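Pasting a structure here, questions to come.
Note that one protein chain of the assembly has been removed; the remaining protein chains are unaltered in position.
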Amino acid sequence: MEVFEQHESAIRGYSRVYPVVFDTAENARQTDINGKQYIDFFAGAGVLNYGHNNPRMKQAMIHYLQSNGVTHSLDMASRAKGEFIQAFVDTVLKPRGMTHKLQFMGPTGTNSVEAALKIARRSTGRAEVVAFTKGFHGMTLGSLAATANTYFRNAAGVELANVTHLPFGCEKLCMGCNMGCGPAALDALGARYADPSSSFKPPAAFLVETIQAEGGVNVASKAWLQKLAALAHKVGALLIVDDIQVGCGRTGTFFSFDELGINPDVVCLAKGIGGMGTPMALNLVKPEHDKHWSPGEHTGTFRGQNLSFVAGREALRYYENSDLMNQVKHNAVLIREALEPLEKTLPNVQVRGKGMIVGLDVGNTDLSKAIVADCFEKGLIVASCGTGGRVLKVIPPLTIPEPDLRQGLSILVKCTQAALATTQGNAA
Amino acid sequence: MEVFEQHESAIRGYSRVYPVVFDTAENARQTDINGKQYIDFFAGAGVLNYGHNNPRMKQAMIHYLQSNGVTHSLDMASRAKGEFIQAFVDTVLKPRGMTHKLQFMGPTGTNSVEAALKIARRSTGRAEVVAFTKGFHGMTLGSLAATANTYFRNAAGVELANVTHLPFGCEKLCMGCNMGCGPAALDALGARYADPSSSFKPPAAFLVETIQAEGGVNVASKAWLQKLAALAHKVGALLIVDDIQVGCGRTGTFFSFDELGINPDVVCLAKGIGGMGTPMALNLVKPEHDKHWSPGEHTGTFRGQNLSFVAGREALRYYENSDLMNQVKHNAVLIREALEPLEKTLPNVQVRGKGMIVGLDVGNTDLSKAIVADCFEKGLIVASCGTGGRVLKVIPPLTIPEPDLRQGLSILVKCTQAALATTQGNAA
Amino acid sequence: MEVFEQHESAIRGYSRVYPVVFDTAENARQTDINGKQYIDFFAGAGVLNYGHNNPRMKQAMIHYLQSNGVTHSLDMASRAKGEFIQAFVDTVLKPRGMTHKLQFMGPTGTNSVEAALKIARRSTGRAEVVAFTKGFHGMTLGSLAATANTYFRNAAGVELANVTHLPFGCEKLCMGCNMGCGPAALDALGARYADPSSSFKPPAAFLVETIQAEGGVNVASKAWLQKLAALAHKVGALLIVDDIQVGCGRTGTFFSFDELGINPDVVCLAKGIGGMGTPMALNLVKPEHDKHWSPGEHTGTFRGQNLSFVAGREALRYYENSDLMNQVKHNAVLIREALEPLEKTLPNVQVRGKGMIVGLDVGNTDLSKAIVADCFEKGLIVASCGTGGRVLKVIPPLTIPEPDLRQGLSILVKCTQAALATTQGNAA
Partner (left out) sequence: MEVFEQHESAIRGYSRVYPVVFDTAENARQTDINGKQYIDFFAGAGVLNYGHNNPRMKQAMIHYLQSNGVTHSLDMASRAKGEFIQAFVDTVLKPRGMTHKLQFMGPTGTNSVEAALKIARRSTGRAEVVAFTKGFHGMTLGSLAATANTYFRNAAGVELANVTHLPFGCEKLCMGCNMGCGPAALDALGARYADPSSSFKPPAAFLVETIQAEGGVNVASKAWLQKLAALAHKVGALLIVDDIQVGCGRTGTFFSFDELGINPDVVCLAKGIGGMGTPMALNLVKPEHDKHWSPGEHTGTFRGQNLSFVAGREALRYYENSDLMNQVKHNAVLIREALEPLEKTLPNVQVRGKGMIVGLDVGNTDLSKAIVADCFEKGLIVASCGTGGRVLKVIPPLTIPEPDLRQGLSILVKCTQAALATTQGNAA
């Protein structure tokens, strides 16, 4: 670890939480340089949906390299990119009747959000965007303005303008939350837009996650989302779904919104879309908005990542049949069965989530930190999220073998019980 | 091409300029799906300094994949990352006596600039940043505010605040330029900072490229840069050098500023630093500024790209001896010898640059477009840059074989002469 | 009128609504150059609380002029200013136990709001301010940002930043309002301030009118105001009451908040404070905030208006006993008795207000315009306010003789009934 401590920036975070040097990894297990194995309930922050070093993808990448395939191509046409696009259209868009255009940009989630905000502003001629409390959308100034967390916002050093945050419409309110979330807030908002003395004007877009992953695994209610979509439509604003962390199969369908009855104008994808953990970002933009772009107006050197196209194309094969999605639903049940008893037996514990993203809210930052550390000690990588990091986020690879999943859950449950017992002991 | 035209966003740019589907590539040659070869004077916008599919890097990546190395690790410690850091410290920093910390972020240039601006603002407590006319620093809102080009700025849809642009200090003024560039402007600026009635306050940072690549291959004069560095020091502002396009050996030294007598507080690196064209970004930050970061304040999912660490580590071997840098200097002479006669014999042509980045300014957008198209037809990929795209930018892989270089230059010269002859014919 | 139409700016407003040339005025009557008299229910937009050409004030001003009193003194000390300050302290502050400092500035309401916002931001080190839907605070950019009405905001031509608008807490919701007003919104707001993932941070100040005059005569509920004051105190924000239009006796007490159980940090006064309609503005600032000012940091050439001090000093004599305030309460009953039957007998009519500011909301802009015009024709000056100008605002001089008040009310009631009858006739 010394080389990191001596030479890497003070900003490093995860290497403090998991203070080992990782070496190799396969599916849901990582191994450090001392040979110790860890079950991975973190999956690279939701990137590695198909596991570390997914054999099919790995093989495709090696083959591509061996045959001297073009690796880096900006937005020139390449064979690998063409095949990815075709597969995406055939596997994802056409079955849903979606005619969205594919826009590639700098291959990170924040770049995709920046591009989405630009096209929404361009298409509407409006500057203001509405995002939501606890939302997370990235670190560059445009998307940081849409990110709610003060810890990140404080790093900007400048005013973060042109985004207003409104309460998110949780299906299950976070423990202790009193922020006025829920559909009623949208009715009032609509009334304010309609009143020229309110100072509220319809925005360029509503930018929303169907499940706020970093925000604490807060699941939007279907009713609220539909009301939001209707309001957006009514006031001429775009509905942008940031599906970066919970898209690509995480919830049991390719898009997280597949069964929610909404039809977003723009969908932001990144993280899992590249398959192997190599970067890629992709926006889906309805043609009526996409036409407002001029060539090259939003560029990015690394927007043509052919290794990601190759692996991402392999990832799409998982959606040619329902096997993986069925597996996700099965695993979701296992996770729920393991964690929900904690909610029932322990005070100040709440379980939220959908599919293979589940949050275990222990209501307290210190407690959460202790559990993360204890799990890691016992061979489980799990990370925290939410306000003050008080929520443990369970997002294993979708492909995790059942024994690994059960073992990981067992560690998590035990560590949580132990930590809470200690707390209660201290309190008594 | 049909799949691109039907399904890709209207924003696509290079696939319109080079309307073929690329398939494979080796060093300085790309091949399209019909088998036609192109000499590459573009190098992925300055990324592919070591050529397409550099054999040593490619082999290292294949080996890494085959051994199930961790590919994606955020900012956890990994073996590949540790080896990259150590090599970077040993090869680059130590020989220069630099004690900068390494900060990894979302793996694109714009993310690195965003991070640099954040730390400058944090470290000084000031919001305003000074950048320069014709500068290019990225597309996300924070770096876009520092980018001077109106075409890109207009896509923001919001006010771009907190950056002031001042005239850049070219060593050779662009043809027809009358914008007040040069060291005298810095004297006046210093006087304004000193006068409390000027409304000018010292900025958080001066963000500068030593050679504005996208801006038209404008080379800063050494005297101006030194004066800028002195002014920054005097007023307590950071000097940030954006070395994204012209660092990593492009000018004949690892950093573009190695022989310029300045000592930047922050250096932004991306593009070439990952070696193979896979993404990576890296800021070098002096410890006295770096210490102001709190863990995880500026994150990015893809900041741990181990394939880039592996290839980037191979790239660093080029700097263990002076062979490649000597080759760059040799090639630079060849380029100059080919292009400078154009400047002397043709009106409205200017050659600018240093090392293996050379701009051929033909003074006119239409002319430049015609030359790019004609070159491509004749088997040469060259791109344009600068105001209205009137400058042809020659940035081949540093490793380009001499015959390819000579052949490419020959095409470029002939196409330029032909285009200018046509224009004159039309004018006559 | 010709000279106005030919030479005055297109921005002129009231001279279009009341298209005559006024000449003389006494108490609640104005006379035009043709000798036609009008009863004044407008009182110079709430300035002329003590009537036009109040004899005592007029005499004092003439005497001051005849004795060559200093008329213009910036913030130098003058005899007239000293006497005003002493009388204000003795008559207004001391009886209420208020220790606020008196700050004079450019003599208009908007200047007083600008100064209040500056001291709040200075004292807290925060930039953001919370104001309320339908609030009106002035036209200069700082106070315009706090003004909610889109018509005025659109004239700015720049982004109006650093103010967030929240729903106002009416005691009686405006007809058809569904904007989420009321105390519950403040609970949610407090919760958001407490949650670091909400993006909400405590503001520098809450800027509020106890009765939104221009906003449509919306009266804040006492419970809401007290909750707001408590929230401000809790989060370290200043409570600024803009008492410009409804202070100075308008509601039956000197301050509009005298009986509301709140203790503002800053009180903005203008309009009526100068007595005769000559300009003056005055902020009352608690010493703990006032001490953050440095000398001359917020200047204004006309902040020493001695004719206003002289007349304003006379105005304060009205508060040495309770006669005028009793008269206001008596008149308030007369106004209510005249207008409330309209609310009961006509659809889409609502009466709101307190003391001698009463709004007659007829729910419709065209209707309101027709009534204003008809009243004027019949010898009554009454103006409209609120969303789209749909509310007739009754704000006569507090000193209006009872016959004038009764006659004016009679005209207003008849014109309203006639206009509504016509509408219903048209609808039928």
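Lettered A, B and C in written order, each chain numbered from 1.
We take it that a residue touches a chain if its C-beta (ideal position, glycine included) is under 8 Å from a C-beta of that chain, and two chains touch if they have at least 3 such contacts.
Keep in mind that what you see is a predicted model, and the values were worked out from it rather than measured.
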| item | value |
| --- | --- |
| Touching residue (missing chain; options C:A156, C:V235, C:L334 or C:A373) | C:A156 |
| Residue, one of B:S15, B:N49, B:T133 or B:S256, that touches the chain absent here | B:T133 |
| Listed residues C:K101, C:K201 or C:R336, member touching the removed chain | C:K101 |
| Among B:I33, B:I62, B:L93 or B:A185, residue touching the chain not depicted | B:A185 |
| Residues belonging to chain B that touch the chain removed from view | 127, 131, 133-134, 147-151, 153, 159, 161-162, 164-165, 167, 177-180, 184-185, 187-189, 191-192, 195-201, 215-216, 386-388 |
| For chain C, the residues touching the chain missing from this view | 1, 3-4, 7-16, 18-26, 30, 33, 44-48, 52-53, 58, 61-62, 65-79, 81-82, 85-86, 89, 101-111, 114, 117-118, 120-122, 127, 139-143, 145, 151-152, 154-159, 161-162, 204, 270-271, 276-279, 283, 285, 290-302, 305, 307 |
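We take it that only the chains that are shown with their structure count from here on.
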| item | value |
| --- | --- |
| Reference chain C; chain at largest CA-centroid distance | B |
| Centroid spacing, where centroids are CA-atom means, of chain A and chain B in whole angstrom | 31 |
| Averaged-CA centre spacing for the pair chain C and chain A, given as whole angstrom | 50 |
| Where chain C touches two or more other chains, by residue | 159 |
